[in-house]
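Heads up, one of the protein chains got dropped from this complex, but the rest are sitting where they should.
And then subunit A:
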Amino acid sequence: MTWLPEASAHAMRIDILLAGLTIISLAVLGLVFGLMGLNVLRFRAGRTTVTARTQAEHKGWGFEIAWTSATLVIFFGLFLWATQLYVVGFRPPADAIQIYVTGKQWMWKVQYPGGQREINALHVPVGRPVQLLLTSEDVIHDFSIPALRIKHDVLPGRYQSLWFTATRTGSFRLYCTQFCGLGHSRMTGTVMVLDATDYAGWLNGTPASGSLAAAGEALFIRSGCSGCHASSRYAPDAGDSSRAPSMVGLYGSRVVLADGRAIVADAAFLHDSILDPPRRRAAAFATDMPSFRGVLAEDDLAALVAYLQTLSPTLPPEAGN
């Protein structure tokens, strides 16, 4: 058995946290088993004469307060340490390569910005941040890459985000770790971390029918989105945003919703709005957009989301093309 590799700097930081937790645990265990052993050796019945105790000892308060506060202080330190490493997961870098991953019973479908597709395999370049946009076509799955020490549940009908920067080339296992029915244990695959040249070579060598954004642009017209939403190139023309919000510059901007919430329009927002528009209606518009649930498949949604991102040119668009 080989020891689990650390394929990212984050993985190394998690291992240090785990080592810290292990050391504290071993110290506590040593204390508990040590005291238990010493007590048994020193205070065996018959070995010493003990007068029966009548009252519970009241000198105990000092001890109680001491070990309770010591425990609290140590726990709070651990809590802060672990939380700080977790928060990072919610802050993907803006220049991350976005890759779309869709789980279905019992396989992983992967779509790249360049239009490449594959199943149960994920190719990423070493040293560059990668953001996975995860969703499911049926039940809840979970996308887990132990070598990177990350995982996230994959829910139907919404996007979840998971990001990492691999620092070591090689192939690593990926698993579905949320029980998803009959073929759960077969829903596994491989993450291939390639150096820049190999990655470029792989992208070029993998057939793709146009980039994901180009496919999304075609869908934008075909599905009727362009009938209401401005996108600068198709009717209604760029100025007309009376019926529906313009898509130009929407990605990455701050949107005020009808219920008063202000949300940054990220990939998950775009995806979820197409499936469930009423809950995310922008405050400035009265018309309800119809839901595209069941009309557009997850592959199509990924393409649309990729396309909409290209309409915010100030932000780094889909990297990695």
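Operating definition for what follows: a residue touches a chain if its C-beta (ideal position, glycine included) is under 8 Å from a C-beta of that chain, and two chains touch if they have at least 3 such contacts; residues count from 1.
Everything that follows uses one rule, which is that contacts and distances are computed from a predicted model.
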(request) Determine which name in "Tripartite tricarboxylate transporter permease", "3-oxoacyl-ACP synthase", "Binding-protein-dependent transport systems inner membrane component" or "Cytochrome c oxidase subunit I" the UniProt entry assigns to the undisplayed chain of the complex. (result) "Cytochrome c oxidase subunit I"
(request) Return the single residue from A:181, A:201 or A:224 that touches the missing chain. (result) A:181
(message) Tell me which stretches of subunit A touch the chain missing from the display.
(response) 1-4, 13-14, 17-18, 21, 24-25, 28-29, 32-33, 35-36, 39-40, 43-46, 48, 50-57, 60, 63-64, 67-68, 71-72, 75-76, 78-79, 81-87, 89-90, 105, 138-140, 142, 144, 146-147, 149-153, 155-158, 160, 173, 175-186, 188, 276, 293-294
